[in-house]
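If you scroll down you'll find the structure; I have some questions about it.
Left out: one protein chain. Kept in place: all the others.
Labels run A and B following the written order; every chain starts at residue 1.
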Amino acid sequence: MAQNVVTPTAVKKVRIMPPMLRGFLWAGIGFVLLNSITAAIRPDVGHPFFTEVSITIGWIGGVIGWLLGVGAYEGMILPLFGVTPRIQAATDWRKYFAFATEHKVVGLQYLTSSACAFILAGGIAMAMRIELASSTLYFFAYSDRYLSAVGIHGTIMMFSVATVALVGGLGNYMVPLMIGAKTTVFPRLSGLGQWLIPAGVLTVALSPLLGYWTTGWRGYEPLGSQDASGVIFYYLGVAALTMSSLIVSLNLVATIVFNRAPGVTWARLPMYVWGVLTVSILNLIWLPEIQMAFILRLLDRLVPLNLYNATGQPLSDLELFWLFGHPEVYIVVVPAFALWNEIIPVMAQKTLFARSWAVIGLIFVMMLSGLVWAHHMFTNMRNSEMFPFSFFTEMISIPTGFAFMAAIGTLWKSRYRLTTPGLLILMSMFNFLHGGISGVYLADPPVNLQVHDTMFIVAHFHYTIIGGMVFSWIAAMYYWLPKITGRMYNEFWGKFLSIWIFVAFNAAFSTMFLVGLEGMNRWVPTYPPYLHPLNLAISIAAWTLGVGFVLHAVHIVWAWKKGPKAPDNPWGGRTLEWQTSSPPPDHNFDTEPEVVGSFYVYGEHAEPVLAQPVKPETT
Amino acid sequence: MQQEVVLDQERHMAALQWGFRLFLGVEVIPFIVMFTMRYELAAWYVAPTVNQWMGAAEAVLMLISMWLAFDGLQAIRQDDLYKMQHRTKSAVGVGLLYMALVIYEWSQRFVPAGTRYGEVFYTTLGVSAFYTLAGLFVLTAIAIRSGRAHFSRQNYWDVQAVTWYWVFQGIAAVVAYMYFYWV
Partner (left out) sequence: MDLAIFGIVWVIISALAEWGLHRIGRNTMYFLLTNQGNIALHAFNFLTTMLTPVFLFVIWYLVWTAIRYHAESPESRPSRVQFNKNGLFTGIWITGSIALNLLFWLHPTAADLEQMFAAQLPSVNKNDLIVDVTARQWEWIFSYPQYHLTQTVTANGQDELVIPVHKKVEFRLRSYDPFHTYDVEAGVIHSFWVPAFGIKEDVIPGETRYEYIVANRTASYQTNPEVRVQCAEVCGPGHPWMESPLRIVTASQFKSWVAKQQKLQAAAGS
């Protein structure tokens, strides 16, 4: 909204303290201020200074203080009131540590936040696997600590990694480049969304300060409302993280609809952009729903209400959660499907097979995902209700299969370059297949009633999320690394580490299927001794996997800093982001690109993509 | 070249408007959740103790405030900055009156809070009041800004966005009124 402000000329610029430091300071001030006000106006005397209500309201003050402190004060609030900020915006590395509106900066900030959250929540998973290496409680002092760890791991992974990395991260960075845009439509929304991620992650990670909560990432009522106070920070953290994804999705949808360069028609829209578009629409539909559901949970606890206890309807809470919860898993994995068919044609230098079916698959997955939620609740249903949900659940594997069909057709008789991203994409397909096939079993109610809430389910969704999404994410990081940094990774180490995580991942989670079938339930730090040998094997493999992920991160950071210089278009990609220099200039393209050819046609029928080049001839 | 810049700006404006409408469309969803919960927990029951006069007065105030804000938008479309400022400030005033009435009504506990109906009554209307507060904040911001930011026929997107938001939350409040006082 700032573009309308009339600026007085030659204002004196002032410097402020580092924005993140100021963010922490203002967050502290905001928290104490609102907490004190709440404590002061509470009618009953003699209550403690910190109560659940005052902490909740104080937290809102803290987050607002944090957002304003990192730069939203100058970036959004002052312009809203018609004041021109007088601070010097950083142009060097410091810009990555402050509120930013440039989509490439925001994308990198998002990726960094997500990667840090991934390492943090992954570390918590390592602690869980240490505990599960033995059948008795020995690592955690008591099971509530363990269950808090489970909940924090799941919440952070879901809401700040799986939902975020491929949308807020690579989506913010790549989508404008891929559609030939200079910027996004609502750059401030993305900028603000990024800074909600650290706020949300820290809130969830620090929740044990208020008490160990035991519900896991789903926070079922009525357990949530009688749990320790830490569950409040879970509700609030999720509110911040979902808000982040919601406003980023709004920005990306508007950008894809309005900021496409001439010639980037819907029929030519890159696969990954289709993936981000469908996911963003899912986010827009379901995130407000889950936010309201979480607010109801919070009110149910704070007021307190009787919405979800024995006199209310506990099932309403489950329904509200899974109405969002199932679309969520497609929010996670649809961009990964899109990435397969984005990267495979480039690595094979071969025309994308059945492109329209691949797009139809993404769209139908998006639509069907809202019709299957209750299959998470077969243990709460009558047979007549299981029947339709079982139907839709089985049917959703059909459009999912289209992603495989397009990839298989593209690979047939190709000359496939097994580079690190190429290899990781094949691995991602391999892993997701396990998740998908086990999903067919779960769609069948009798089988589901046996394996529901066991480690079989845990293995199933880790296969789809780590195996499908995280492997694709790492593939995309290697694929676009030369684009983002202008540098190349080391091919040997890239492949070696990919094989490492592939072997470790499959060892850990295929064994977990067996443990589930043998009767091991979820959310337990202890288990009957007969399950010990397999659990020990899983723990060892899981630790190997964790080390592998960290080494990948180290390798990528190394390549970023010290890797050999890469050419502008090392893979021979035809999509628009490869048509500009690497790393891209500030405004992405020197002249506005005009697209005249398809992005995914190779061989003798391949026409030039652009009417005229968009970068200087010299590079 | 000049032509192109104008086109670019028009397209940018269209994107902003479309995106904002999408946002408002998305913000309908929390109300759908709340209305569903009301039906789930209390069906169509309306507590006999609910104060129909207060509810009707609030709804009328909200309608007046919406009309004032909308008239302000029409005024700036006619380049009448003074009228627009006046209307916006009046809309804020009536909105504050609405909030005062809501707070008074709540403080009197016409609807007992511990009942099924009472729970959904206070949660839903509380959510609605939260949207009203956010609307009052941006409406106030625009009223203050209008002195500095030289809105005109060519430059009134901010006014438009805020008015749309105010109308959106007004409709939500009125629908919530009908849903909780009538059916």
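List of remarks:
Convention: a contact is a pair of C-beta atoms (placed from the backbone, for glycine too) under 8 Å apart; a residue touches a chain by one contact, two chains touch by 3 or more.
Predicted, not measured: the structure shown is a model, and the values here were computed from it.
Within the entire complex, contacts from the absent chain reach the displayed chains A.
Note on the undisplayed chain: of the listed residues A:T163, A:T454, A:S472 or A:Q579, the one touching it is A:T454. Within the whole complex, the absent chain has one touching residue among A:L192, A:L320, A:L426 or A:V458, and that is A:L426. Residues of chain A that touch the chain left out of view are 142-144, 147, 212, 214-216, 220, 222-223, 226-227, 309-315, 318, 348-355, 357, 377, 379-380, 383-384, 386-387, 390-391, 394-395, 397-398, 401-402, 404-405, 408-409, 411-419, 423, 426, 429-430, 433, 437, 440-441, 443-447, 449-450, 452-454, 491, 517-519, 521-528, 530, 571-572, 600-606.
Methods note: only the chains that are shown with their structure count from here on.
Work out the mean CA point of chain A and of chain B, and you get 32 Å between them. Residues 11-12, 14-16, 18-19, 22-23, 26-27, 29-30, 32-34, 37, 40-41, 113-114, 119, 123, 126-127, 138, 141, 144-145, 147-151, 155, 157-158, 161 of chain B are the ones touching chain A in the complex.
On the chain A side of its complex with chain B, the touching residues are 1, 4-6, 80-83, 185-186, 246, 250-251, 253-255, 257-259, 284-285, 288-289, 291-293, 295-296, 299, 303, 305-307, 312-313, 316, 320.
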